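Got a structure for you, written out below as structure tokens; questions coming shortly.
Left out: one protein chain. Kept in place: all the others.
Chain IDs A and B follow the sequence of writing; residue 1 opens each chain.
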Amino acid sequence: METTIKKTTQSALPLHQSTRKMSVKNTLIYAVLIIFSVINVYPIIWMIINSFKSEKEFAVNQFGLPKTLVIDNYIEAWGTANLGVLFKNSIFICLLATVLTVLIGALASYFLARIEFKFKNALYTFFIFGMLIPIHATLVPMFILLKNLGLLNNPITLLFPYIAFHLPITIFILTSFMKAFPKDIEESAIIDGCGIFRIFWSIILPMSRPALATVIILNFIYNWNEFSFALVLLNDPALQTLPLGLASFAGQFTVNYGAQMAGLTMSMIPIIIFYLFLEKEIVNGMTAGAVKG
Amino acid sequence: MKKLGILVVGLLLLFLTACGGGEEKSSGEGKVTELTVWNDWTENRPEYKVYKDIIAQFNEENKDSIHVKIESIPHDQYETKLRTQAAGKQLPDMFRVWPGARIQPLVEGKVLLPLNEILDTWEGKIPEGILKDYAVDGKQYAIPANISETSLIYYHKDAVKKAGFEDFPKTYDELKDLIKALNDQKVTPIALGNKSIWPLQSVYISTIADRFTGSEFLPNTLSGKGSFTDENFVKALSVIEDLAKLKAFNEDFNTIDEAQSRTIFNSGKAAMHFAGSWAIGPILEGVENIDNIGVAPFPSFGGEGDTAKISGAAGGGIALNAELSGKKKEAALKFLEYFYDDELYQGLAKSNIVVPVQVEMDDSIPEIYKTANGFAQGGLAPVYDATLTPELTDMINNGLQSITIGEKTPKQLAEEMQKENEKGKK
Partner (left out) sequence: MQLTGKSKAALIIGLLPAFLIYTVFAIYPIIQSFYYSFMEWDGFSEMEFIGLQNFENLFQDSLFWNSVGNNIFVVIASVFGQIPIALFIALLLNRKIKGLKIFRTIGFLPVVLSTVVISLTWSLIYNTKDGMINEILRAVGLDFLAQNWLGDTKWSMVAVCITVIWQFVGLYLIIFLAALQNIPEEVKEAAKIDGASEWMTTWKITIPMIWDTIIVAIILCISGSLRTFDLIYVMTHGGPSHSTDVMALYMFNETFSNLKYGYGSAISVFIFFFSLLLIGFVKKILGQKFI
């Protein structure tokens, strides 16, 4: 709360000095941002509008508003693709994978960023290699590996590839962020008698909030939209995740666009909510910490 | 952040308990043999309902001994999944397969179970010529549920009439005149969606090349007795070049897919649409006036082939895993005999799918279905992508697209294909 008050007083100052110049500039900024936003929002609006059109109307009118609102698409999408179950599975696996990846990744990043030890750079580079692996090359080996480990077709099957393949980017972003902290942070803590994990948990993690929020969002989105592993590693319809269900509206010779758009619209809602939750962490988090520190 | 943390942990606990509570009922209840069948029936289409209903009925009738479990995979990803699991030696008990060249690698990898011991069930019922699409070296690996005619011309009767044609063109020259007349009237002549690159090959070339070269050409060439550089084959490829130059297609034909092109035709913006028998249902569902839609065979091109023939192949086959044995194998064979029976073919015909057996046709059956069904009687020419190796299919698909935008000449493509063909022989 105190920071917001501070902010408003700050911005009031220069406003007095040259109000006109500022307002022209602000108008320009708004103009740029509005154009940027229109381009960004257009496809989403298009998707939502078309999710309310019947198949025949979609064929002749892909741009305009629907003549009559058809909610059948939503009902059909929900039923055909069994979306209820898929939503549950997706939320479960995405949350669990994201929490674990970020936790394990943050811990590793802390050591890689803040602590001197032998082979540190080699280990860091080793982790970063993971960002260069083309996913599709690993489908067959991953399938065989999980088969041999008896981990196919299990509610937690997807955790393994999801965590393994998203650790690199998580570690990459977090390490670069943590390295930027001033060197003396831990030293005073050590004098106070804090252990390494204590420092990690009570000092480094809170300071890394914006970066943590960023990697949490990234992980969640990647997992939410991940298709290939979900396709090959799970057979049981009761275990499948959303992207697979959303692909089921396109057949060999036909595509049910209305239901597809309805399904895609619904699948976007949780992820937008999730993003809105975390967005303010990205933007507010650090300022508070830095002022106090 | 803290609040969010609590929320996340709370949700996870909720799910964990929910999942724990919902443990699956164990499937191995003693005597019931469970069989899994893979397919691509994910959409809400009438023919898929027919398939699923029959399976449900089978399960009901055999509820003490056999249970068939359906696992549907979206079509575009079906083969990726099947091939990954095959590489990991984890194929399901039964799975949908496509005919000809596409079961070849599965047979060579010895993953399919021959069905010859139950083949008598369909003897005399399904023509030999259709059954053989699912046979390799005399062994039968699946039973066809339908015939996929790949080359039909759908047209809006009024648009063709308005362009000055009382009957649909019978020769290629007449067809070209029709295209010119339609272009003069600012009507798109043919709706084509070739983004996914197979339509020009499967729908167009399969029949056009057959008209020029005759049906023996393709198998002969593949076995080394002919060449793709054959003048007649090059002529067939040139037809695609001609059509593109005539501006016969919608301008965006290389950037939309096959299903999208059908909506252009359905909405009446294009006068014709070349597609297979799979389009009958979607067109009947999509157009305003069914009676205005006609269907015609490809015209004659003055070549060596039989003009009564159109290209087509069997479809809808389900193959069995070679590892099935004992009780499971027995159950699977019993299932196939039950599944590929009159009820299936009747149901499919009602869903506007062309079937390989004679079914009764009452008045409720739409005219274009009856006409299309009749074309199958003239005999089927081979479909290119059901006959060529995967590499050659890829090459001709991309090559035809290149021809339409002037990046390649028909002759170049023919030579390229022959080079690949000879490479494969070594």
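Everything that follows uses one rule, which is that a residue touches a chain if its C-beta (ideal position, glycine included) is under 8 Å from a C-beta of that chain, and two chains touch if they have at least 3 such contacts.
Values in this document were obtained by computation on a predicted structure and should not be read as measured data.
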item	value
Touch partners, limited to displayed chains, of the chain removed from view	A, B
Touch criterion as defined above, residue of A:Leu86, A:Leu152 or A:Leu264 at the omitted chain	A:Leu264
Residue among A:Leu152, A:Ile169, A:Ala230 or A:Leu244 touching the omitted chain	A:Ile169
Candidate in contact with the missing chain, chosen from A:Val99, A:Leu123, A:Leu205 or A:Ala238	A:Leu123
Where the unshown chain meets chain A, residue by residue	7-8, 10-11, 14, 26, 29, 32-33, 36-37, 39-44, 46-47, 62-63, 104-105, 107-108, 110-112, 114-117, 121, 123-125, 127-138, 140-142, 144-145, 160-161, 163-165, 167-169, 171-173, 176-177, 179-180, 186-187, 190, 195-197, 200, 210-211, 213-214, 217-218, 221, 225, 227, 246, 260-261, 264, 267-268, 271-272, 275-276, 279, 282-287, 290-291
Chain B residues touching the omitted chain (full complex)	79-80, 83-84, 86-87, 105-106, 108-111, 195-197, 250-256, 390-391, 394, 398, 401-402, 404-405, 407-408
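Rule of thumb we're sticking to: only the chains that are shown with their structure count from here on.
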item	value
Rounded Å distance between chain A and chain B, as computed from the means of their C-alpha atoms	38
Complex contact set, residues of chain A against chain B	55-56, 58-60, 76, 80-81, 88, 91-92, 95-96, 99, 139-140, 143-144, 147, 152, 155, 209, 213, 227-228, 231-232, 235-238, 244, 247-256, 259, 277-278, 281, 285
List of chain B residues in touch with chain A within their complex	1, 4, 8, 11-12, 15, 18-19, 24, 36, 40, 42-45, 71-77, 80-81, 84-85, 87-88, 90, 92, 257-260, 262-263, 266-267, 275-276, 278-279, 282, 285-286
